Structures are given as structure tokens and as C-alpha cells.
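We show some of the complex, not the whole, and keep each chain where it was.
The letters A and B name the chains in turn, as written, and every chain counts its residues from 1.
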């Protein structure tokens, strides 16, 4: 039996459109010629990243010395991909997920609640028949669901006589849920800015649902009910507007407040809200939010403190990608001073300039870049430790003893798939996806504690220490086992378990690995 | 020497009245015929759950195939228990703790501060003599403790001329602290609803102090000063009203705000507040709380967003159990569609219906049920790994090498007693008590991040990975030790240590285990 192990370089920027946020987060690790193992099945050996044959149980690695050849191939592929209109690619995909991957690829079924997360999945189904005008809707629903009618009554829609029918239709048997296009008729500027994000890089609100979630992410390699929560935020890519302008008031003032961003931009993976809240900017917001006039546009001089939207949607620009990260956030270590990042840096200096001198803004960005750079020193040190465990064949356990991953093979993923992996990989994943990104976000938002002791650099220290201690134990035991002739036999639980079994590929390899 | 190991099934619903919240949380693990080891002392072999003899150091397990016999016994016991009036049982217990268990059972003394946590313990002790009317109280205390007098002055009590004396008495040498009964004279509906909780299941505000804390929980197996914090929340079962309507303003509007629930319903064990705050419901609250009229009753149409009280105390119903969980929260995996849960499910669909369609509410509840179901697949997979370590006798260390637990024996508690246990049991405990319940709570409150990456399903992944890695090391070392003839001798620190020694049973077993 032959096992196919592929080794490939990631090239930042090329694979955004087919990468999940999660994999994106790990991508940064690879931008300095670092390596990534991926053991795939023999039938997959058309893998464009190349690969090499190896005997079972023996992992061979190869640092690509000819990576430019692949880069050329990939560049061409990327150009071709870019030439494909995104919308038509989406259209071809419906019904969803035919081009997905993972254990659930063929059987993934959107849970019923997805109808309200993605208007394309909504099927009207209610006992009321008839065609109604807006006033009739309001009259009846004031009794049935009074709260949303109250919301509408205080909205500008009510003043402008934009009734329920404008967004949901008037035939009660054919009601629909609004899409961005529904709003576009009246709110052309905002929706077109939002749609510009489709071609503005990654991550982006407008890409959050379809390419990020449906086609490549958790939705297809975890039990559907387990990942509904992901879609609850990522739906901003399918519904769009009401993620921030909540139903049925659709207030601009509400969307300007940080609470509009909080439920998605918080938590271990993306602590944007907490980090900002903990900065002096956030402190002043907390002190003064009640005395602030939120009806004012997001323009210089109108607010005493910067909020999410003030900086990332200046002047109300709904293309947040344009106003957000430069240099791949904190998840990639790239040359942050390279020309391609200059425009965004200059934009940031302008945004900070409403309150701060350009000299201060520049110093702050320099510090941020340096802090990111230092944080990746730790990441690479940790990654080297994990790599060595694989090279020496002493990872507990080696990939072939794990249940196959969601791509259909065994992977030494360095944390990219953060379930059913050796805990040292999980530690590494958290080090990158949590501590390293938080170091960046803390620095970017001037939140000292976040950049250092609470979420950032000192957390990374903790992960590095834990990785060393875990690796040391593997090495000690392997040495003893070799000496006394008790070879390590990985436990069956790495392959099987009541939950783990649900994650396996549909058709396991015949050789029963 | 014989060691008695009992193995028994937990039967959900029967033992609420004598179980701690903590044990309750673990109970869910056992509702599908799973097992639980409990090694008790020989003198305890009258244990109603049966058991079997085993040689020392050899743990025998038995899946009860005849569990219905026990269920019958337990059902009868439960009926008998239900027939006992709760109040009289409480009365018989005072002075406190005579029927408790654990190392501190005979020596537990409420720290002095408990006088203010439990009105039954309060002893008036102050230098002022005399009998005063309310106006005299106010006149003097306006200087002594001005803040509480200010509070009272803006309260409805002041308007209604309900003075200090109404609750505390008028003899300064015989002052008392109010109990729910003190408030009942004027607030009959609310207090009687609160008292209904005594027979409404578990958990319940009205049962929080006496049965939960005094008789079975931490209060009796930890140093008293260490667990005062527990009682600071659980006092809602003894004082009742001022946990939410803070002294001495006793405002209904205040108690409607989520802050009233926050200090108890937050934190790792019960992240209700954070989970809700992170949902869109919480986001809208944050955006609009300052513009909300909190004097309005908790009725449909009165609030733009649902708060804790809006959903769990609809119309101001002070029996929160009636309006809370169905199907045992996320800590039990039961057939959530069973008829006994139908009434609560229907109630929830009604509550959601103030804003959402019943179809949406139903889909949301279905998703929640499915997410809980998936989460227990992980729990069982992890539990099987721990069980195997016990079966194989390779747990690090086996129970008999631990200091005796608070029930007087050694226990493989699977985390139920979360101190002085192998860290793998602690991991399991946290997996169930933190990650699994958060998955439920995240789904229940539509908080995607809580259900998945931050607190829920992905945290459970982390625990499962950590448990596997920890188990693997035990197995590898055991195998080597057997081969080379260096049997594992558990360290003395499992039995003794400056703190651990304080936790031991008063009278250790004679055989010195």
C-alpha cells in the first residue's frame, strides 16, 4: 500500500476565495517558505500542489526548492478564478454545497432554521391565504407579532410608507425574505459598497456566507446542528443589511453603535470588540455613550471617541474591507511595509488624524508591525517543535493513526482542524488563532492588556511553554519505548469514538487506515 | 480488606431534592444507561443503589440490566419524599447542617457574614437601645448610613409610608432581617409565585440556599471561608426578594433589567448573562437600554428586545422554573421531544411569538435540541475513555490513592468533585459543566459564538482532544512500567498536602487507604 503525502507551500493571497477563515488564519504561518504536511489518499494524487510517494508509516517531507514553478501555476489559476464572476459561481452552486468537501459534503442538509439565515433557502409555509396590502399586514401583525410592528412604526420606513409588502411580497403563500438586492432599490450606494467587497479581498462581509461557510468551512465537516452558530454571524453574506440594522427598525443610528458589531466580532477567534472596549477609546465610549448623538454621520468632529464603524466605515462607507486591515491582519507575517500595503497605511493615518498627529499614528502603526513580527518568532519556534516531532515520527499519534480528516485524508494540520488532533496541535492552533491575532488586535486598537498579558504576547508565551512540555514528554516516552522494545501503539480512540465516527469521510480508504 | 464499589444508574428527575447543582450537572451523563463508579466504605454497603464486592485495587463495573427494579424503588422513595412538606424538613434541619455530609459536616460553622446572607442566622448585636418608630429610624440613619436612607426615600415604600420598622422591627436590640414572608404581607402574588418553585423542580431560586447549599453542596466539604461566595448568590433561597430588587429602593424597574440577574447568572458554570449579552437580543439591549422605559410591565409589545426577565418571568411571573428550561437544560440528554416537555416547549413558542413566527421558534428549538444531542456524543466519547482507564486500572492515580472525598470514600467521580482529582477528570468535568451547557445556552439564546467557538462546541472539541492526549500518556507509561517491572506508585501528594488534608473525612477509614 502506498500512502501519498503532499507537502506544499502556501502562497499568501492566492487562495482566499476557496479558503475558510480558519485556514486563512493558519496561512500566515507559511509565508516564509515554511512547510505544511498533508497526507492524502492515493486517489487524490492529482493534487495540484504535488506530492511524493512514501511508505506507510513513514512520513517524508520536502521543502519545496522550486516553489516558483508552483507559484506560476497558482498565479495562472488565480487569474482564471478571478475571471469567473463570483455571482455566477454562486448561482451554479445552488442547491448548496455541491462543490463542498468533507464528510458531510454529500449529505449536508441545512437545518430548518437556515431558512431565516439565508433568504435563498426560505420556503413560505403558513396557513394564511390571500393577497394583502401593507396596511392589512400591519393591522393583523400588530396582534400576532406586535413587537416587530412597533419597530416598524418608529422606523423611517413607516414615515416613508414603505410597508411589509415592499420586502416580503403581498401574497401570504409566497412570502420571501429580503436579500441585499431587495434593499438596493432605495439604498443603492450602501448596497453597492457592500457588494464591492466581493472583489476586495478576504475576509469580507459580503463573502461571509457562501464562499466562506457553505463551500469550504465548518458547515461541511461537522454535524449540521453543531455549526448553526457559525452561520448566525456569517449570514451577513447572504442577508446583509439586517445584521447591523436590526429588524424592523433598520436604524442607522443603531448600526453606528459598537453593539451592532459585537455579537460577531467578539470571542476567542476574533476579539475585536473586547479589545476595543478595553482601550481608552472604548472607555470613553462607555463613559459617554448615553450623552452622544448617534444620529450624526460618521465624520470627523462628530464623535468624541472612535467606534468600530467610525474607523472601519468612515463617512458611512459600507465597503469595510477597504477600511480595515492592511497586511493580512495579524494572521500573516508579510512585509508590512511593502508597497501594496502603503495605501491602507496611509488611509489609517488619515483616520487616526481626526484626533492624533500623523507622527503619532505612524509610530503606533510601526509598533504594531513590530509586535506582529515578534509574535511570529514565537509561532515559528513552536512550529519547528511540532515539525520535529513529525520528522522524528514521534507525534502522539502520527497522522495515519487519526481518523481521516474532513478533506478525506490524514493531516498533520498544525491546528488547522481543531478537533480530533493531538492536543499539542490544538495548542498550536490556539497560539496562532487566538494569542497571535490578539497581539495584533491589541496593538491595532491600543489595548495594552490585550496586546500583552491578557490575550496576546504573554498568552503566546504560555502556549509556547505548554508546547515544549508536551513535546518533551513525547520524546522521553519514545526514547524509552525504543529502548525497552515496547513500541507505541496509538489507542483506538484516535480513530473511533461516538462523536469522532461522525466526522469520518463517507467512504473510508479500503486499506482501513 | 474488602472494598465496596457501587455502580448505579442515575435516573433523571428523582433526586433533585438531595442533589447539588454540581451533581445535577453531571447527572445528565447517566440517562442512557451509562455508569458511574462510586467506591464507598464497607460500612456504607447499605447503599440503596446496590453494589458488588470486589478485591482491593480491582474495580468491577456492572451495567444494570435490571434498572427498572431500582427505578420502582426510587419512584416510591421519590413519592415519599414529595409527600414530606419542604418547610418542615427545613425546620427540622435548623440549626443548620445536621443532616449534611462531607468533611465539615460536624464542624461546619457559618462564618459571621452569613448573618446577612440568611436571615435565620442573624443575631442583633448593636449598642443602641430603645424602641423607635420609623421616622426616628430615618432621622438617625440619615446620618449613620445615609445611602440606604436615600434609597428608601426614592422608593415606593417611602410614598406608602412603609418604614424601616415594617421589615426590621422597632426594638433596636431585637432587630431582624426580612424573609420572604416579611414581604408577603404586601406582595402576596409575587412571593407565592416564588414559593411555588419549591415544588417545581430543580434548579429553583426558592431552593437555592437550604437544600442546594446547606444540605448537600460545597458548604460542607470545603473550608467555610472558601465557599462564602457560593452563598452570596444562593441566598436568594433564604432572603429572596432583595437579590433582584436591591435594598432599599426595591425597584421593580431595576429588577427587570438584565443587570439584576447578572452577578449570579454569569461565569464559567452558568454563562447565561454573557451568552444572552452576546446575542442580537443583547446587542439591541445595549444599544437602546438608555432609551427604554423600564417601568413598563414585562408584556408583549412593551420592549423592543427580550431580557432575562422578559422571557423567564413573562408578565412578572415570579415562578421562574415554570418559565425556564425544558428538558433538563443542556446538562441532561433526554428525549427532548417527550410529552412531559411539550408544555414548556409550547410556552417557549408563545414567548418567542411576540416577535417571531411560530415556525421560526420551532425551527430554533429543533436546532437547539439537535445541538444538545450532538454535544452529548462528545461527552460519551470522553466518558468512555475515562471508563476504560478505570477498567484497565491505569488511571493516574486510581481512586484508592486519592485522599477520601467528601462523601467519605474514594470516588471515580468523572469530575463531579472538581478538586484533588486526576486532571483528566477535571477536564471531563469542565467539558460537561462548561462546554456542554454552553452549547445548550448558546443555542437557546441564539448566541452563535457561545454555541460554537468561544464557549461551546469547539471548546468541547478542545476538551476531548486534551482528554485523549492525557489518557494516551497514562496508557503508554503503564505499558512501559509493566514491561520493565517498575510498577506505578502514586505520589503521596494525592493523599496529603496542606490544603488537601483539610478536605479529608473526619474519621479516616481504619485501613488507611
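The working rule: a residue touches a chain if its C-beta (ideal position, glycine included) is under 8 Å from a C-beta of that chain, and two chains touch if they have at least 3 such contacts.
This structure is a prediction, so every number in the text was calculated from the model and none was measured.
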| item | value |
| --- | --- |
| Full count of same-sequence chains in the assembly - 2 placed in this view | 3 |
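Criterion: only the chains that are shown with their structure count from here on.
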| item | value |
| --- | --- |
| Rounded Å distance, chain A centre to chain B centre (Cα mean) | 35 |
| In the complex with chain B, residue positions of chain A that touch it | 111-113, 115-116, 125-126, 144-148, 150-151, 218, 222-233, 246, 249, 254, 257, 259-260, 262-264, 266-269, 289-290, 396-397, 418-426, 430, 470, 473, 477, 480-481, 484-486, 488, 490-491, 493-494, 497-500, 502 |
| Footprint of chain A on chain B - complex, ascending | 278-280, 282-284, 286-288, 290, 300-301, 303-304, 353-357, 359-360, 363-364, 366-367, 370-371, 373-375, 377-378, 380-381, 384-385, 442-443, 446-454, 456-458, 461-462, 464-466, 468-473, 475-477, 479-480, 483-484 |
